[in-house]
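All protein chains of the complex are present and in place, except for one that has been dropped.
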Amino acid sequence: MEVIEEGDKVLFITSKGKKYLLEIRRGKRFHSSEGYIDLDQVIGMPYGSRIKTNTGSTWVAARPLILDRVLNFPRITQIVYPKDLGYIVLMSGVRCGSRVVEGGTGAAVLTTILAYYVAPTGKVYSYDVEEGHLKNAEKRLEKVGLREFVELKHGDLTKQIEERDVDAVILDIPTPWLAVANAKQALKDGGILVSISPTIEQVIETVEALRAEGFADITTVEILLRTLRVKRGMTRPEHLMHAHTAYITTARKAYKEGELS
Amino acid sequence: MEVIEEGDKVLFITSKGKKYLLEIRRGKRFHSSEGYIDLDQVIGMPYGSRIKTNTGSTWVAARPLILDRVLNFPRITQIVYPKDLGYIVLMSGVRCGSRVVEGGTGAAVLTTILAYYVAPTGKVYSYDVEEGHLKNAEKRLEKVGLREFVELKHGDLTKQIEERDVDAVILDIPTPWLAVANAKQALKDGGILVSISPTIEQVIETVEALRAEGFADITTVEILLRTLRVKRGMTRPEHLMHAHTAYITTARKAYKEGELS
Amino acid sequence: MEVIEEGDKVLFITSKGKKYLLEIRRGKRFHSSEGYIDLDQVIGMPYGSRIKTNTGSTWVAARPLILDRVLNFPRITQIVYPKDLGYIVLMSGVRCGSRVVEGGTGAAVLTTILAYYVAPTGKVYSYDVEEGHLKNAEKRLEKVGLREFVELKHGDLTKQIEERDVDAVILDIPTPWLAVANAKQALKDGGILVSISPTIEQVIETVEALRAEGFADITTVEILLRTLRVKRGMTRPEHLMHAHTAYITTARKAYKEGELS
Partner (left out) sequence: MEVIEEGDKVLFITSKGKKYLLEIRRGKRFHSSEGYIDLDQVIGMPYGSRIKTNTGSTWVAARPLILDRVLNFPRITQIVYPKDLGYIVLMSGVRCGSRVVEGGTGAAVLTTILAYYVAPTGKVYSYDVEEGHLKNAEKRLEKVGLREFVELKHGDLTKQIEERDVDAVILDIPTPWLAVANAKQALKDGGILVSISPTIEQVIETVEALRAEGFADITTVEILLRTLRVKRGMTRPEHLMHAHTAYITTARKAYKEGELS
């Protein structure tokens, strides 16, 4: 049985459902509105153990998933949300061994998730025009142990993509339509382009650019995720939900008529 | 440049957006409402090439993704839909190397997707009470080249799960609440349980069972996917959408108070 | 107790939930996939009575509401859906005594509903550029007994609106933005404009026109209605739903800065 050790990152889930991602250090005390815990008391306990705060609130010491790690990143830019991440991973077919171009790196949320799936044999090439984002991404990827699966590149996808024969290109930039031709060059035959945009005008420009470049199976969706509050006799959906994060457009590289002759 | 060869499975996408997954055989002709094509004409062409039917309709010869393969499986049971698959993959954290228990095997849609992500170093243990489903799954997994990553097991998750220390247990059975205790035993500390159910009463029973067994971070969601019809000057959502496929409940293995002492 | 009489329109609701709006005539038999009924057998029965078809299917002889009447109109044009009608009635504040300009008349679905609410002391001024639509509307309004509350006008809202000081103007035309200035002139101070459009580009043009004309409280919404299949132990949302019918924009007449001085 693997137990919690000093230096581990532990996700504490409170009885009210709040989550705290904390590094276990001896002698450190963590204060919250539900009381405090001494972090070293969980050393030697199995993940999933329950502990009590000084005020009697019961918390679970959970093992953080990669998603817990990225959701804990301070949000320096608009991030890609979990409901959209799963769809992107599935539709791009990205997995172990895939080679993926992605940008902008931004807060490195999508970068980290892609790195998690392509590891240990694939690679993410992540572009950003801001060096600050790249430096930040480097630290974040190191922390979660995925640094080696990402090549961080200072560059602009609308100017140039250096890679060739990649499995997927994922665009999370303000003008994705300007990167469509570059993405086509970078993709292997049958490769997948994914574009993530908050506004409908960006979607229209991008879809028209994809059509002009010959891409096939161009599909734009939005995903709504609704959480249920489940309790016998009182079950109902939560009051609020995200009405919108981004539109996701997917397309397959294809050739225009006559392009190959 | 990798080209289409005899024996390949090719996804033909018609100008109307219809998709046909066809095996390329010399001398075979495929007829559709948009005209016919001779399958061998694409041999030697790169994926993404465009061809014309005898009536002048232009089709793309696309490389099928794993999702295209499973959506082409004849539907012998209710399947898990793409909008839900991506979420399940993401929330379970399943990837290269993961060990996952899953059942019922059913039409093997979820089984195949899980195998795709755990390959080449992980394993899916897929249970079903109907031997017919298992035999069918065997054939399907072989066809898509993922047979070796799945152990097909004749058994009932509500009776017994033989594996231990698995990363995730994914329940797609009529009475998931009866499998919750077994799933807890099978999961490693910090492991993830996912349950997929069409009715709200199943969700209530399952969530109450998860609470009773000490699971943490129990969350039930439903995912709505809406497709946009994008064309400059005429952009709008599609008229119809799936209003419901299934509720998805996720939870983390944790111990009840006092359970470990 | 008011009973069903010859000549009445009765809404028959079958055991499978199908609805047939039929006029009761002696000696008439109605055939369906659930058997036939003789229409005169319900004469003298109270509304809400149950009858059996020759094959034993049980139907309810219900009193049709105005909504049943309009949903039974043959659909010569795209109609406004119930989920949107209720919102339009509420947001426009249209009721007994209101004076409302509306167009295009189209299939007269919205016209009829507005007439139902403004009666017996208000008036709907309904414009259409196609005389065929107006003639059709005349017949439909007569049939449902609301003819006197509607003035059907051959005209184009983008060219001219003759009325003044109306409570609301409701636009269901292809280029609503071209009618915004006319609508402002027609509206009383504080009057409400409602515009119904299927595409996002129409919405953008219309909202920008409303801003330019000084309208206040400009709001665009879309309404999703999801039906539940309720049965103890098997409760869940229906499989399919309308993903989109139309965007609805509402605004209040207001003056531009300096317009009144």
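As written, the chain order gives the labels A, B and C, with residue 1 at the start of each chain.
The rule is simple: a contact is a pair of C-beta atoms (placed from the backbone, for glycine too) under 8 Å apart; a residue touches a chain by one contact, two chains touch by 3 or more.
Bear in mind that the values here come from a model prediction, so they are computed numbers and not experimental data.
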item: Residue in contact with the excluded chain [from C:Leu39, C:Leu85, C:Leu141 or C:Ile170]; value: C:Leu85
item: Touching residues (missing chain, whole complex) on chain A; value: 198-201, 222, 226-227, 232-245
item: Interface residues of chain C (partner: the chain not displayed); value: 1-2, 13, 17, 19, 45-50, 58, 60, 62-63, 65-67, 82-83, 85-91, 93, 95-97, 113, 116-117, 119-121, 188-190, 192, 200, 203-204, 207-208, 214, 216-228, 230-232, 235, 247, 249, 252-257, 260
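The working rule: only the chains that are shown with their structure count from here on.
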item: Inter-centroid spacing, chain B versus chain A (mean Cα positions, whole Å); value: 21
item: Where chain A and chain C are represented by their mean Cα positions, the distance between them in whole Å; value: 45
item: Contacts with two or more other chains, residues of chain B listed in rising order; value: 200, 222, 226-227, 232, 235
